[in-house]
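With one protein chain removed, the remaining protein chains of the complex are shown where they sit.
Each chain carries a letter (A, B and C) given by its place in the written order, and its residues are counted from 1.
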Amino acid sequence: MITFATISFLGLPLLAILLLNVVSKKTGGAISISVGYVVAIIQMIAAVVCMALLWMHGKDFIEFSLFWDMNATLGAAKLSVDLFSLVVLFCIGMVSLASLLTAKKTIGEKTLNYTNLLMVIMLGMNGIAVVTDLFSLYVFLEITGIASFVLIALLNDKRGLEGAFKYLVMSAIASALILGSFALIFTQTGSLVYGDVAKALADWRNAQYAPLLIVGFVMFIAGFSIKAGIAPFHGWLPDAYQSAPASVSVLLGGIVTKMAGVYALIRVLNSVFVAMPMINNTLLILGLISIVFGAVAACGQKDFKRILAYSSISQIGYIILGVASGSLLGFVGAMLHFFNHATFKTTLFVNSAAVEMQTGTTDIDQLGGLQARMPVTAVSSILAFLSMAGIPPLAGFWSKLLIIIAVWQSVSAVGGGIALAASIFTAAYFLILQRKVFFGPLEDHLTEVTEAKGTISLAAVLLSIVTVAFGVLFPVILNFLHLQGIL
Amino acid sequence: MEGQGIIFVCIFVPLIGAFLLPIVGRVMPRLRNILALLFVITAFVTAVIALPQALSGTPILWQMKLPLGFTMGFFADGLAVFMAMTSSLVASIIVFYSFGYIEHYPNQNEYYMMVVLFIGSMMGLVYSTNLLLIYLFWEISAICCWRLIGFYRGKDIVLRADKAFLMTVGGALLMLIGFISVYMQTGTFNLLEMQGNTITTAAMVLILFGILSKSATLPLHTWLPDAGVAPSPVTSLLHAAVLVKIGVYVFARLFLVNFQLDPVWDTVVPVIAGVSALVSAGAAMVETDIKRIIAYSTISQLGFIFLGLSCGTMVGAAGGLLYILMHSLAKGGLFLCAGIVEHSTHTKDINKMGGLAKRLPITAVAFALCAFSVMGIPPFGGFFAKYMVIYGAATSASPWLAVMFIIGAVMTIIYLLRVFIKVFFGELTHPDIKEGSWEMVSSVAILGVLSLLGGIFINLPSYVTTFIIESLLNL
Amino acid sequence: MISGLSSLITSGNGAGLIWIMIVIPVILAFLALIIPKTAYSGRATVLVLATVINFIAAIAIFCTKETTMLMPWAGFEMNLAFRIYSFSGFTVLLIAVFALLVAIYSIAFMRNRNGSGQFFFYFLLTVALANGAVLANNFVVMLFFWEGLLVTLFGFLLINQHSKPKTAVKALIISGIADLLLMLGIAFTVFQTGSLSMDAISGLSVSGMGLFGYLCLMLGALGKAGAMPFHSWIPDAAQDAPLPFMPFLPGSLEKFLGIYLMVRVSYEFYQLVPASGMSIAVMIIGAVTILLAGAMALIQKDMKRLLAYQEISQVGFIVLGVGTALPVGLIGAVFHMLNHATYKSCLFMTAGSVEYRTGTTDMSKLGGLMKVMPVTGICFVIASLAICGVPGFSGFFSKELIFDAALETNWIFYAIAVFGVFLIAASFLKMGQAVFFGKVKAPNVSMLKEAPPAMQLPVVILAIGCIVFGVCNFIPLHLIQPIFGSIIGNHDFSGWPHSATLVIISCVILLIAVLNHIYGYKKTGAALSAVDHIHYAPVLHSIYNGAEKRYTDPYSWLMVVVKIYSYICFGIDRAINWFYDVLLVKIVSFVSSRLRMANNGSPSRYMVWSFSGIAFIIMLFIALM
Partner (left out) sequence: MNIVSAIILTAALLMIIAGMFCLVRTYNLIRIIIAIEIAMKAITLLLVFAGAVNGNMALSQTFVITMIVIEVIVAVVAAGIAISLYHKNGNVDIRELTNLKG
C-alpha cells in the first residue's frame, strides 16, 4: 500500500506519458484528458493515503526509492515524503485536475500535446516534492521548467511564444544562479544530499571558501526568487501568466511557480540552510517587499490574468514571510498558505478562463456586470478573493494569521503589522476587479453571455467548496495539527 | 446544556439560514420572505429567552479549547444579550419593511440572504468571547454591507459600496494588528482569559481605528453618508440597527469590560466623539439629500454613544447602552420613513419636497416621533439616553465635555427640524402620491410608537442597562 | 369619578392626586383627539371635564399637607418622585385656574375653526406636563415633563401653519436650547450634591461648578419664562398660533413654570447672595428685557404682537425681582407673576375677542370698539390699568415691591424699571385709544357685536381679579407669603406700599406717559401714531428699523452662526472625504501606474531588475552580517 502510494507520485505520470504516446494521435485526444483525470485523482488519493499512513504510524516522513535499491550507496537518490510534501502533492493533483477540467473546453486540438506536457510537468513537480538531494532537485526543476515553457507556447500564438521566451530567459538565469550556488556549496560539502549538506554547512563560517559560500547564498536566494517571482525578480511572471492558454495559466498560477520557486526554496531552506538568520532575514525583507509591491501593482492592472499574476507575487510574499520567520508556527502557516493559495488562485484562474471563454476577452475595461449572467463564476471568484484578502472565515485568513503571528513572535512586530496592513491593497484590487467584471451594471454587449457550462464551473465550485470548508473547519485542522504534535 | 442551545439557535439560525434563502427564493419568493423574517425573529426571541439567565449572574458559556490560545466560545452576558435583542428587534422590523420596499427589484435572493447573514454575523459577534471570532463576524458584516450597498448595481453605487468595504476593512485590519498585539502580550485570543489586563497604547490606538471606522466616527466616517445609495431598509440596517453598533459594542466589550485603560483615554475618546458629533452635525445642516442628512445625524449620535461609554462613569455607560437601543429604534424609523418618502417622490433632495404630511400622514407622524426621540425630547426614549450621557459626562473627570455635547444636541434639534419641516410641511410638491405599502407604513408606525413607549416605560430597558452596567463594572 | 375624587380629597391622599393631575388629562387628551370634528361639543365637553377635574384636584393638592411620593423608574436614582408642598401646590393651583379659564374661552374661540381637536389635545397634554413638572421632586422627572412641553409647544404652533412653519421651528429651537441648558445645569448641580432628589439640595453656593450649574439652570428657567434672549419666538407665535394659545402658554403657564423654577433655583437650591455678581447678572437680564421688549412694544401696530412684547417686558420685571435675591424682590416677583398672568391673559383674551368678531388685530383697521363691545372694552381698560401699574390695581402693588428691591440693590435698575413702566403705559395708551375709542372702525362694522358669553366669562373673571388682587392684595399675598416663610420671616408685604416716595415717582411717570401720549396724539392726530415722535426720533429710528428687520433677534444671529458653522463643518467633512476619495486613490493609482510603466515588456529590463535585486540582497547581507 505504502509503496504503491509513494511510487505512484513519480511512476504514474511516467506511465501515463508512455500510454499517451502509444495511442494514435486521433484517438489520443479523446482519451488523454480522461487519463489525466485518473492520474490527478489517483495522486490526490495517494497523497491523502500517505498522510493517513504517516498519522497511523506516527512517523515524520516516509523514505522510498523509485528504481534503485534503497540501500545502495552510490547514486541512490533517496526519495522521501513528509507532511509538507504530501500537502504539496495533493495540491499538484488538485490543480492539475482543475487545469484538465478547464482544458477540456479551451485547449482544442492540442489536447494530446497538452496532456503529455501536463504529465511531464506533474512528473517534474512531484519530483521536486519528493527528492532529497540538490542534484535531483535541479533535474526536476529543469523538467518542470522546460515543460512549462512549451505549455505556454503550446498554441503557437504570438503572445504565448513571447511569454514563453521571456520565461525561458529568466528561468535560465535562475537556473544558472541556482546551479552556481549549488556548485559553490558543493565546494564545501562534497555531497549533495540535503542532510549531508546541512551538516557540512553548520560550520560554514570557518570553511575554506567561506566567501564563496556567501556568494553561493546570494545566488541561491536570487535564483529561487526569480523562479518564485518574488519582487523585484518578478518581471517575467505577469507576462507568462497572461500569455499562457487559459488552462495553462491555471496550472502555472496555481502550482508551477510555487513548486519550482517557493516549495524548492522552502525545502532547501529548511533542510539545508538550517539556522541561518542572515538568509531568513533577507527573505523576510524580500517577502515584505513582494507583498506590498505585488498588491499595489495589481491595483493598476487592466487585465484579469495580470491582476491575478501580481496578486500571486503578493501572496508568495506571505508564504516566504512565514518560512523566513524561522519558527515552526511560521512554517505551518506557510504550508497552509501554500495549500490555500493553490486553491484560491486556481479558482481565480479557472474563473478568468471561464470569462475568457464566454466573452472572448480578459480586459476588465470591456467587462462589467457579469454576475447577472455568470453567477457561479462570480460567487466563486468572490470567495476566492476574500480568502486571498484574508477575510474570515475563509481559508486564507487562518494561514495568513498564523504567518503573521509567527513573524510577530520571532522576528518583528513591525513586519507582521506591515504584512497584515498590506491586505488592504489586496482588498482594493479585489474590489476593482469585482466592480469592473462582476459587480456593477451589465454592459450592453454582454447581455448574451451565459455561464460557462460543465467542467469549468465544476472546477470552480469544487475549489470554492475546499476554500470554504478549510476555513470553516480550521479549528478542527488546528486541533488535529496540535494533536499531531506539530503545533 | 439547554442554555447553550439557545445561543446556538440565536447565532446559527440566521447565519446558516441565510444560505437557504436563495435556494428557497428560486422556488417560492413569498416563502423566502417569510423565512427571512422568521430567522431574524428567531434570533430576537432566543435573545429574549436568554435574557433572564444573562441577568441571573451565571451567564451561559460555551467554549471549545484550541491550541495557541485560539480557544473559541460564546458567552451570553447581559451586554451581549442586550445588543442581540436590540439589533434583532429593529432588524425584524426592517426585514418586514423590506417586503414592501424591495419587491420590485432584481437580486432579491441575494438581498434577503445578505440581510439575514448580516443579522447572523451581528448575533455571532455579540456573543463571541474570542477576538478572532469578533474579527470574523466583523468582516462578514463588512461583506454583507458591501453587497447590500451595491444592491442597485449602478457604477457609482458600486464605487460607494467599495469605499465602504475598503474603509471598514482597512480599519478592521488595523484592529486585527491591535488584536495580535494583545495576543502577543497575553498569549490568548480569549477575552475571558485576558480580563483586566492593561493594554498598550499602540494596541488601543489600532483597535480604536477599527472601531471608529466601523462606527463611522470622524475621521473614518465618510463611507457612511455615501452608503445612502443603498435601498432604505439597508441603510436603516447599516446605520441604525446593526453595522455602526458593532463598533460601539466592541468598544464596550473591550474597553468597558475587558481591558484596563489609561485614564487619558477617558478624555481622548470623548473628544474624538465630540468633534465627530459636532462636525457631522454641521455637515447635516448643509446636506440636501435626505438620507445623507440622516446618515450624518447617525455619525453625530454615535458621538453621544461613545461619550457615554467612554466617559468613565456608570451613569454615562448605562446611558450609552440605552442610547444604543433608543437610537436604533428611532434612527431605524427615520431611515425607513426616508425610504417611503423616496419611494413615493422618487427623489432624495429635500429642496424638491414639501407638504408631504398631507399625503403621507402616518409617515409624517412616525418621522416626527422618531425625530423627537433622536433629538432627545421627552417623553420619547432618546431623552433619557441623552440625559444620562450628558450627566455622565458632566460628572466625569472632565465635565466641560458635556458642553460640547450640548452644542451637538442643539444642532441635532436644528438639523432634524430642518428636514422634517422641509419634507413634510410647506407647499405641497407632489400632489398625486400616496402612502407606501402597508408593510412599510406599519413598520415605521411600529418604530415610532416604540420610540415613544421606550420613553414612557423607560423602567424596563433602563432596568436592563443599569443591571448590565452595574454587574459589568463591579466585577 | 367625581365621588372618587372627593374621597381622595377628603382622605388627603397626595399620591393619588398626583396621578389624577398627570394621567387623566393625558387620557382625555387622546379622547379629544379621537372624537371626530363633527362632534365638536363632545370635544368641548372633554376639555372642560378635564380642566375641571384638574382644577378640583389642584385645590385638593393645595389643601394637602406636604406629601412626597417615590417610585423606582429609570435606575441610577432616577426615581419617579413627586412632592406636594406649599409652593408646588400653589403653582399647580394657578395652572389649574388659568387652564380652566382659557379652556372655557377657547371652546368658544375654536368653534368652527380648523385644528380644534389638535388644539385640545395639546392643551390637555400641556396641562398634564406642566403639572408633572411642578410637582416633580426629582430633577430627571422634572426635566422629563419640562422638556415634554417642547412637543406640545411645537404642536400648537404647527396647527395653523402647515405651509409656513417657521415660528414652530423657531420656538422649538429656542426653547430646546433653553431646555438643554437646563439639562446641563441639572447635571452640574447634581454633580455637586450627588443626589437627583430636589428636596435634598439646598443652599449650594454660586461659585466654581455651582456658578455654571446656577447659570445653566437659570438660563433654562429664563428660557421657559421667555426672558431675553429666549423671547423672540413669542411675538411671532402671537401672530401664527391659534389665539387661545397666547394666554395659555406664554401668557400664564410658561411664566408659572419658569418663575417657579427660577425662584426655587435662586432661593432654594442655590444661595443667591444679594448684590453678588450672579445676582447683578440676572438683574441685568431682567433690566435689558424690560427695556428692549418695552421699547419694541411701543411701536407695534398689531394688538397681538404688542401684547406679546409687553408680556416679555413684564417677565423682565419678574426676573429683576428674583435677581435681587431679597425677600421683598422674591415676594414681588411671585406676586407679579400672578398679576401678570391675570391681566395678560385678560388682555390676550380681549384681543382674541376682537379678532373673533372683527377678524383682525391690526390696529390700523380697528377703532371705537368700546361702543359695540363694551364688556370686552371695559375689561381691557381694567387690565391695562393693572399692567401699567396704576395705583389701586394689582400690577401696581407687585411692581412697587420689585421697585423696592431694585432700588435696594442699585438705583440704575430702579431707573430702568421705572422707565419700563413709562414704555408700558405709553404703548397701552396708544393701543387702548386706537382700538377701543374714537370712531368705530373695523373690516366688518355692520356685523359687530359683543363676544359670545363663554368668551366673556373668563375675561370678566380675570378683570375682576385685576381689581381684587389690587384692592385686597392681602388675599394673594397671604397665600404667597407663607410659602416663603423661612426666607421672609414674619414680614407682611400686603397693604399699601411703605415708601410713599416711590409711589409718587410711579405716579409721576404715569403722568408723563399720559402727557407724552397727548402730545403725540395732538401732533399726528391719530392714536395709533401717538408714539411716532419716539419711533421716528433721529437715532431710535434706525435702531427700530433694524429691530423690525430682526437684526436684533438673537435667533437670527444664532441661525447665521449655525449656518457659518455648518459650512465650516461641511468643508471639514468634504476635506476628509477628499482625502479618501481623491487623494488616496490618486496616490495609489499614481504609484501603480508607475509600476505598470516600469514593467515595459522587455526581458532586458527584467534582468536589470533582477541584478539590482541581487545587489540589494548583497547589501542586505552586508548589513545583516
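Note that in this section a contact is a pair of C-beta atoms (placed from the backbone, for glycine too) under 8 Å apart; a residue touches a chain by one contact, two chains touch by 3 or more.
Treat the numbers as computed from the prediction; the structure is a model and nothing was measured.
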- Interface partners of the hidden chain - shown chains only, full complex considered: A, C
- Message: Among A:Leu15, A:Ile45, A:Val169 or A:Ala198, exactly one should touch the missing chain; which is it?
- Response: A:Val169
- Touch with the missing chain holds, among C:Pro229, C:Gly395 or C:Pro603, for C:Pro603
- Item | Which of A:Ile7, A:Val139, A:Ile289 or A:Leu446 contacts the chain that the document leaves out | A:Val139
- Message: Tell me which of A:Tyr114, A:Phe149 or A:Phe233 is the one touching the absent chain.
- Response: A:Phe149
- Which residue numbers on chain A touch the omitted chain? 74-75, 135, 138-139, 142, 145-146, 149-150, 153, 156, 158-159, 161-166, 168-169, 172-173, 175-176, 179-180, 182-184, 186-192, 208-209, 212, 238-239, 242-243, 301-303, 306
- Task: Go through chain C and note every residue touching the omitted chain.
- Result: 596, 599-604, 607-608, 611
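Assume only the chains that are shown with their structure count from here on.
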- Message: Taking each chain's centre as the mean of its C-alpha atoms, which one ends up farthest from the centre of chain C?
- Response: A
- Length of the line joining the C-alpha centres of chain B and chain C, rounded to whole Å: 37
- Item | Centroid distance [mean C-alpha coordinates] between chain B and chain A, Å | 43
- Just how far, in Å, is the C-alpha centre of chain C from the one of chain A? 78
- Message: If I count partner chains per residue in chain A, which residues reach a count of at least 2?
- Response: 428
- chain B residues within the chain A interface of the complex: 64, 66-68, 70, 72, 106, 132, 135-136, 139-140, 142-143, 150, 153-155, 158-159, 161-162, 165-166, 169-170, 173-174, 176-177, 180-181, 183-184
- Item | Interfacial residue positions of chain C with respect to chain B in the complex | 72-76, 78, 140, 143-145, 147-148, 150-151, 158, 161-165, 168-169, 172-173, 176-177, 180-181, 183-184, 186-188, 190-191, 209, 562-563, 565-570, 572-573, 576-577, 580-581
- Message: Going by the contact rule set out above, which residues of chain B touch chain C in the complex?
- Response: 163, 167, 218-219, 221-223, 278-287, 296, 314-315, 318, 355, 357-358, 372, 375, 377-379, 383-384, 386-388, 390-391, 393-395, 399, 402-403, 406, 409-411, 413-414, 417-418, 421, 425-427, 458-459, 462-463, 465-466
